[in-house]
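This is the structure I have questions about; it appears just below.
In this view, the complex is presented without one of its protein chains, the others remaining in place.
Chain IDs A and B follow the sequence of writing; residue 1 opens each chain.
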Amino acid sequence: MAQQLLEVTDLHTQFFTRDGVVRAVDGVSFEVAAGETLGIVGESGCGKSVTALSLMRLIPVPPGKIVKGTIMFDGADVLKMDDDEVRGIRGNNIAMIFQDPMTSLNPVLTISRQISEALELHLKMDKSEARKRTIELLDLVGIPSAKKRADDYPHQFSGGMRQRVMIAMALSCNPKLILADEPTTALDVTIQAQILDLLKNLAREFRTAFILITHDLGVVAGMTQRIHVMYGGKIVEKADTGELFANPKMPYTWGLLRSIPRLDERRKAKLVPIEGLPPDLIAPPPGCRFEPRCQYRRDICREKEPELVHIPNSKPDHEARCWGTQQGGWLVDTDWHKEVGDTRIIEEIKQEVAQLPPEPKPGDVPPPPAI
Amino acid sequence: MLRYVIRRLLLIIPTMFFVALITFSLAHLAPGNPFDKNPNRPMPQETIDRISRFYGVDQPIPVQFITYLGNILHGDLGISFTRRTPVVDVIGQGIGTTFQLGIGALAFALAFSIPLGIVSALKQNTMIDYLSMLVATIGTTIPGFVLAIFLIYIFGVNLHLLPFVGWGSWQHMVMPMFVLGLGAGGFLTRITRASMLEAIRQDYVRTARSKGLQERAVIVGHALKNALIPIATIIGPATAGLITGSFIIESLFNVPGMGRLYVISILARDYPIIMGTTLLYAFLIMIANLTVDIVYGVLDPRIKVA
Partner (left out) sequence: MATAVTAQEKRTAELNVLARKQRSLWGDAMYRLFRNRAALVGLVVIAVAALVAIFAPVLAPYGPLEQHGKDGLMEPIWTKFFGSKYTDPAYLLGSDELGRDILSRLMYSSRVSLIIGFVPVSIVLAIGLTVGMLAGYVGGVLDDFLMRVTDVVYAFPDLLFVIIIVATLRGTGLGDAYDGLLVIFVGIAVVNWVGVARLVRGQVLSVKNREFVEAARAVGAGPGRIMRKHIFPNILAPVIVTVAFAIPGAMLTESVLSFLGIGIRPPTPTWGVMINEGFIVFSTSPWPVLLPSLCISIVLLAFTFVGDGLRDALDPRSKM
C-alpha cells in the first residue's frame, strides 16, 4: 500500500442542539493515498458533508464539535494543530469546493480578488503576480476571456461559471487534496457533465487527491477509484468503484443502485425507491442503522450493530457493515438483481412511515418577517 | 445612474406638493387666526383688514395656496405671525444649531454603535452581547425626553457637572448630543448586530475560512464588507431622524434650534413657520431616502440602478 496522504481514524463529530446531541459523524475511518480519487456517497443528512468539513476543521463551534478521532494529514494530526497551523493547511494543502456556487462566492468582492487572496496568503505572491496567476487559473478552468472577466463580480457569472471559479480557487495553491462537496448538485444536468469532466481532467493533470462527495452514484461512477458508502453517520460499505457497482454487499447500496436509472440495464428493470426515512441521528436505531428500512432484516439486525468487515465472495479490500452478507449470513449468496427481499417487510415499512405524524402543512409555516 | 437620480429628484416634486397641500389644509382647518389673541379687546376692523391684506389671508383659500406654492419656488415661505419676520430668516437662525446637534449626535452614535454591534454579533449569547443589547434596547425604547430628565437630575441638579439650559459651550452640548445619539445609536447597534450575524452565517464566509484566511481577515474583509451595506443605508434616515427628531430635546434643553422653534410655533399657532419647517423636514427626509438608494447602488455591485 502506498504512503497515505490522509488517514482518518474513528472520527466522531457531534452537534449539540436543544433536542439532543446529533451524532452527525459517528466513528468514521478511511484513508486517501496521494493522487487518489475517493467517492463518498450517501443520502443527504448521512454525515458526508460534515465529514468533509471536519477534515478542514470548518465545523461551526458551537454547536458542533469533533469529539473523538484522529485526522493524520501528511504525517500530522489536524485535530491536534493550533489555529495557525490549521489555517496554514486550509486552501494551501487541502482545498474545498462547495455545493452551491451561487452563495459560496462573496457577492461584494471581484472574482480576481477572491482567488488572489489565497495566492497572496499562502504563496506570498505580490498583487500583480497573484493577478497574473488568477487569470491563468481562470483560463485553465475554461472561463472565456478570463482577463476581462477577472474583475467582474460573482453575480455577473452563471452558476456553471461560478463553479468553475470555485474550482480555480481550490486549485490556486496546488493543494495535495481537494474536497468537492456535491460540486454539481446545484447545476443544470448539461453543465454537471462539463464540470465533472473538468474535475476529472484537472485531477489527472495536477495529480491532486480528490474526495468527491455526492448523493448520486452516477456522478462518482466514472470519476473515482474507490467509493465509500455512508449511512446514518457511519461508513457502511467500502470498495473499488468497479467492484462496488459489480458486486455490492450491503442492502443499502443495493437500494441506491436500484434507484438510479441505467442505460445498460434490461428495459424491464424498473426504478425502486428505498422505503422509509433516514435515521434520526439524535437517537439512532440501536442495531444496524439501516435495519428500519431494510427488507432483508432479521432479529439480529435490530439487536446488535454489525462491524465493517471483509465480505466473502468479494475483492480483498471490500468491506461492508451487514449481518446478512457477512461470513455465515443469510444474504451471502443473494443476487440483489433478482431477489428484492421480503415484500411483506416492504409493506410494513410503508405502513410505519404512514403512521408517523404528518409533516406540517405549508399553511402553518410562518414566513420570515420583512423587517 | 444619473438618469435614475434625476428621475428620483423629479419624483420629489409631486410628493412635496401633497405635503404642502396637507399642511396647508390642516393649517386652514384649524380654528382661530393670528388676530384673535385677545377676545376681550377685538382689533378695529380696518386693522384686521390691513393685516389680512399684508398676509394675503383676505384671498380665497385656493388662491392663497397657489400664491403660497409660487412663493416657495422663490424661496419665500411667508412671514411669521408672531415674529413679523420672514419664515426663511427665522428657520435660518435655528438650522445651524440643529445641524450641529444632529451631526454631533450622529458622530457619537456611530462611534459606539458599530463596534458594539460587531462585537455583539461575534460574541453572540455572551455577557457582552446581552449587555450591549440592553444598552441598545434602552436607547431605542426609552424616550429621549425621559432619558434627558434622568440625566438632568443626575448630572445637572445633583452633581452640578453640566449645564442643562442653553447652547454654546461644549458642556452645553454633552447631554443633548448624548441623549439624541443614544436613541439613534441603539437602533444602529441592533442593525449592525443583525446584519453581521446574517453575514457570518453565509456560505462565502465559510469559503473564506476554507482558504486559510486569518479570522480577522474573514470578519473584516468578507463578513463586514457585506454587513456594512444595510448599515450604510440606514445612516441616511438616521441622520434625517436626528435632525427632525431633535425638537423635544431642543425644547427640553432650551437649545435655540429649528426644533424648539417648531414646538414654540405649534403652541403659538404660528402657521407659516409650522408649514415652512414641515416642508423643510419633508425635503430632508426625501433627500435622505434618495441618498440611501444611491449609496446602496454604489456599495452593492448586484444593484444596477439604471
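Here is the rule we use: a residue touches a chain if its C-beta (ideal position, glycine included) is under 8 Å from a C-beta of that chain, and two chains touch if they have at least 3 such contacts.
All of these numbers come straight from a predicted model, not from anything done at the bench.
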item: Sole residue of B:T47, B:N71, B:T126 or B:T141 that reaches the chain not shown, by the stated touch rule; value: B:T141
item: Contact partner of the left-out chain, one of B:V5, B:A27 or B:A232; value: B:A27
item: Chain not shown, touching residues in subunit B; value: 15-16, 18-19, 22-23, 26-27, 29-32, 124, 137-138, 140-143, 145-146, 149-150, 152-153, 156-157, 190-191, 193-194, 197-198, 240-241, 244-245, 247-248, 251, 262-263, 266-267, 269, 274, 278, 281-282, 285-286, 289
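The rule is short, and it goes like this: only the chains that are shown with their structure count from here on.
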item: Interchain centroid distance [CA atoms averaged], subunit A/subunit B, Å; value: 54
item: Partner subunit B, residues of subunit A touching it in the complex; value: 56, 58, 83, 87-92, 95-96, 98, 100, 103-109, 114, 117-118, 121-122, 153, 155, 166, 169
item: Residue numbers on subunit B that touch subunit A, as the complex places them; value: 202-204, 206-215, 221-222, 225-226, 229, 299-302
